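First the structure, which I've put down as C-alpha cells, then a few questions once you've had a look.
Removed: one protein chain of the complex. Kept in place: all other protein chains.
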Amino acid sequence: MKRDLALLLGILLALLAALLLWALHATLALEPGPRLAELASARLEETGVSNPVTAVLLNYRAYDTLLELAVLLAALLGIWSLGPAPAGYQRSGPALAALVDWIVPLAILAGGYLLWVGGHAPGGAFQAGALLGAAGVILRLSGEPSAGLPGEPAQRWLVVLGAGVFAVVGGGLLASGFGFLTYPPGQAKWLILLIESAATVAIGVTLTAAYVGGRPGSGTAHNGTGQSRTVQR
Amino acid sequence: MSAQFLYGGAGILLFALGLWSLLVHEALLRKLIAINIAGGGVFHVFIAIAYRGDTAPPDPVPHALVLTGIVVAVSATALVLALHRRLEQAEESAADAEGRSESASASSAAPPPRTPTERTPTERTPTELTPADLTPADLTPETLHPETPHG
Amino acid sequence: MADLLILPVLVPLLGGLLATALPVRSALVGTLAALATSLSGLGITLLVWLHGDLGTVLGGWGVPLGIGLSADGLSAALLAMASLVALAISIYAGSYFAGSAQARHFWPLWLLLWSALNGVFLAADLFNLYVMLELLGLSAAALGALTGKREAIAANLRYLLVGLLGSLTYLLGVALLYTAYGTLDIGLLGERLGPTPIAATALALMVSGLALKTALFPLHFWLPPAHANAPAPVSAALSALVVKASFYLILRLWTELFAPIADIGAATLLGLLGAGAVLWGSWRALRAQRLKLLAAYSTVAQIGYLFLFFPLLASLPPGTARDDLFAACVLMALTHGFAKAGFFLAAGLVQRKAGHDRISELGGVAQRMPATTFSIALAGSALVGLPPSGSFIGKWVLMRGAFETGQWWWLPVTVLGTLLAAAYVFRVLSRAFGLEPTPLQFVTNARSEIPALLLAFASVALLGLAAGPVWAILGFGAAPA
Partner (left out) sequence: MPTLLLLFDLVLLATLIVLALATVLSPEPRRAVMLFIAFGLWLALVWARLRAPDIALAEAAIGAGMGGALMLAAARRAAHRDEAAGGDGDKRA
C-alpha cells in the first residue's frame, strides 16, 4: 500500500520533471535575451569592487543581502527561543587538542584572507563567515561548550553586527540624501569593506551559535531527559 | 545551449527527486535532507543558466541569488533541527510524566485539577514545579495543559 | 519622496536588531519600534493616497540591475491594514507577555516578521520577494513555537517545512522567468511576458508554491494546528497578516504579471479550490471543540472566499464591474485581517481567563468579560458577513458578479458558507453566556481588551460603513451603492 503510493508519487513527479524539462528546453531555445550579465559587467567599475559576484551582492542587490542577514538572525533567534544549549562534547585528548590549537587560528586567518580577496577574486563575507563558523564547530567538538563564543550580552551585539552596520549605513545614506544603500561615488569601496567585515563576524558568530544550538549564558543545559547527555566521540 | 540544458535538466531532476523524497519519507531528518536536495536542484538550475560557455564570462546575478539561497537554506535547516530537538525533549518529558502519573494514581487518588483562574506568564510558584516541568525551558502555565494534574 | 518607501521595512528591521541586542529592554524597544513602524506604513499609505503610485530603485542603478520598490493602491491598502492590525497586536502583546521570559524572544522576531511583511507589500522584484517570504516564514514559525508546547512545536515544524517547499517551488518559477526574459523586475517582466508555455509553467509553479503558503484548500492541512497552538498575539498575526502576504502576491502576479496567460480555465480551478475551502473550512470550524481551532479553520474558509473572485475577474472585461470585483476582493481580505486579529486576541483573553478554550465549557465568560465577548461577537459578525461589515459588501459584490457573468454556481457556495459561518459564530456566543452575575466593569484589562475591541469594531464599522476609501486608494471610482 505504502509502496504503491510511493510508486504513484514517483510516476507523478517524473511527469512533472518531464514537463519542467520541456519548459526549460523551450526556454533555452528562445533567442537568448540580453539578461543582466553584460549590464552587470559594463558597470562593474562603478561598484568599487572587481569581483562581479561581490558587486551584485553588496552593491547592485545589496538590499537582498541585508535581508539575507536578517533571515540568518531570525533562525538564530528562533533557536534561542527554544531553550538553553545542550551540553557539549567531552574534552578531546591532547593530540586532538594540539591539532585544534592549530586549526582554529588557521581557519580564522583563512577567513580574513577570503574576506579581503572577495573584492577582486572568489571569496567574500559569506565564505569567510562560514570559515569562522567552522572554527567554532571544531572548538565545540573538541570539548569547548561555548565554542569560543563570548557571553550572552556580547554575543547578542555580535550577531546583530552584520545586519546592523548594513542597515545603519543604508539608513545613513538615505538620511544624507543619497538614497537607501546608494553609495556616494568613490566611497563604495570602503563602505562595502566595512559592511563585509561586520557581516563576516556576524555570520561566523551566528553560524557557531546556531551550531551550539541554544540560548547562551545559562551554562550547560538541564540534564533530565538524556537528550543533553555528553556524547562520546 | 546544450551544456545549459544538460546541467539545468540535472537541476530539475534533483528538484523532483527531493520533492518525491519529501512526500514519501516520514522521518524528519530525511524530509530535511530531501528539502535540501530539492533546493540544491533549484540552485543548480540558476548556476546552469548563468553559464555561458567557456569563452564568455558567466552571469553574476544568478550566482549572487544562489549565494543568498544557500544562506537561507542553512538558516532554515538550523531552525528545523532545533525545533526537532525540542520536540524530542517535549515528547520524552511527556512520556516521563505519563509514566509517573500512572504510578501516582495507582497509590493515591488523582490530584485535584487546577482551578481556572487568570494567570500571567510570570506566575509560577516553585512548589508547583515537578521534575517534568523543569526540563523544557521557559515553561509558562500556558504551556502546560491546564488539565494536567499536578501541583 | 519615493525614497521613503524603504522606511516600513527599515524601521522594524532596526528595531528588531536593537531588541535583540538589548534583551532586558526588548519590550520598550519593541513598543517604540512598533509605533514608528506603524506610522511609517501609514505615512506611505498617505503618500500614495495624495500622490498616486510611488516607485524607486535601490542603489541608484535603475532597473533591471537594482531592486525596485513600489507602492500602488493595492500595496498601500494592505500596508495600511497591516500597520493598524500589527500595532494593535503589539499593544496587546505588551500586556500579554509582560514580565514573561518569552517577551525577549517575542519582540525581535515579531519586528523581523513585520519588516518582512511590509517588504512583501512593497517589493517589485521577484527574487527579493523570495527572501522576504523566507524571512516571513522563518520568523512566523519561530514565533508560533514560542509556547514550547509539544503540539505547537510539531505544528510549526510542519509549517516550516511546508513553507520551505512553497518558497522553493516559487523560486523554480522565478528561475524559468529569468531564463526566458532576463529580468527579475515585475514591471519589466509584465511588459515582456507573452502567452507562452514557458510563462504558463512559471505561473503554475509560482502560484502553487504561494497557494501552499497561503493555505488554499486542499493545501491547508498545516494551518489549523499551527495557528491554533501559537500564543494569542502570534495566532492573530499569522491568520490576519502572514497568510495575506502570499495571497497578496498571488493576486498581484495573477492580475498584473500573468494577465496574458491566466485565463478563465486556470481561474476556475482556483475558484473551485476556493469553494472547497469555504465549505470544508466552515464545516470544520463548526465541528471544532476549541475556540482557537475554530478561528483557524475559519481562516481556511475566508481564504477560500478570496479565491472565488478569480474566475469572475477572469471573465469580465476591464471596466467598472471588474474594478468593483477587484476592490471587493481586497476589501474582504482587509476585513478578514481586522476581524480575525480581533477574534484571536479576544480568544486569547478568554483562554487566559478560563484557563482553557474549550467552547463547550465557556459558560459565563460573557458576564465576566463583557468587552471581550462583544469583540468576539463583532468580529464574528464580520466573519459571517453581516451588514454593515466589510465582508457584507464583499460578498454582495461577489454574488452580483456571479449573476452578471452567468457563473451562478458560486452563489450556493457563498450562501452555504455564510450559513455555516453564522452557525459557528452563534455556537460560540451561545456557550459564552451563563448564569453568573454581571460585574460592574465593562473593560477589565484595558491594554489587552481594547486592541481586540478596536480591531473587531474596525472590521465592522470602518470597512463596512466607509468602504469608499478602499475603492479610492485602488484608483477606482465610487464604491457600489
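So that you can tell them apart, the chains are marked A, B and C in the order they are listed, and the count of residues begins at 1 in each.
The criterion applied here is as follows: a contact is a pair of C-beta atoms (placed from the backbone, for glycine too) under 8 Å apart; a residue touches a chain by one contact, two chains touch by 3 or more.
Just so we're clear, the structure is a prediction, and the values are computed from it rather than from any experiment.
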| item | value |
| --- | --- |
| Among shown chains, those touching the left-out chain | A, B |
| Of A:Gly48, A:Gly83, A:Gly179 or A:Gly213, the one touching the omitted chain in the full complex | A:Gly213 |
| Per the touch definition above, residue among A:Trp80, A:Phe126 or A:Phe180 touching the missing chain | A:Phe126 |
| Missing-partner contacts on subunit A, residue numbers | 51, 53-54, 114, 122-124, 126-127, 130-131, 133-134, 137, 207, 210-211, 213, 226-227, 231 |
| Residues of subunit B in contact with the chain not shown | 2-3, 6-7, 10, 13-14, 17-18, 20-21, 25, 27-30, 32-34, 36-37, 40, 43-44, 47-48, 50-51, 54, 57-58, 63, 66-67, 70-71, 73-74, 77-78, 81, 84-85, 88, 91 |
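Operating definition for what follows: only the chains that are shown with their structure count from here on.
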| item | value |
| --- | --- |
| Chain of greatest Cα-centre distance to subunit B | C |
| Separation of mean Cα positions, subunit C and subunit A [Å, integer] | 30 |
| Centre-of-Cα separation between subunit B and subunit A, whole angstrom | 19 |
| Averaged-CA centre spacing for the pair subunit C and subunit B, given as whole angstrom | 24 |
| Subunit C, residues touching no fewer than two other chains | 102, 105, 127, 131, 134, 138, 141-142, 145, 148, 172, 178-179 |
| For subunit B, residues contacting two or more additional chains | 8, 15, 19, 45, 49, 61, 65, 68, 72, 75-76, 79, 83, 86, 136-138 |
| Residues on subunit B engaged by subunit A in the complex (per definition of touch) | 1, 4-5, 8-9, 12-13, 15-17, 19-20, 23-24, 45, 49-50, 52, 56-61, 63-65, 67-68, 70-72, 74-76, 78-79, 81-83, 85-86, 88-89, 92-93, 96, 131, 134-138 |
| List of subunit C residues in touch with subunit A within their complex | 3, 6, 10, 13-14, 16-18, 20-23, 56, 58-61, 64-67, 102, 105, 108-109, 112, 115-116, 119, 127-128, 131-132, 134-135, 138-139, 141-142, 145-146, 148, 172, 176, 178-183, 192, 196-198, 201-202 |
| Subunit B-touching residues of subunit C, taken from the complex the two chains share | 97-102, 105, 127, 130-131, 134, 138, 141-142, 145, 147-150, 153-154, 156-157, 160-161, 164-165, 168, 171-172, 175, 178-179, 184, 231, 351-356 |
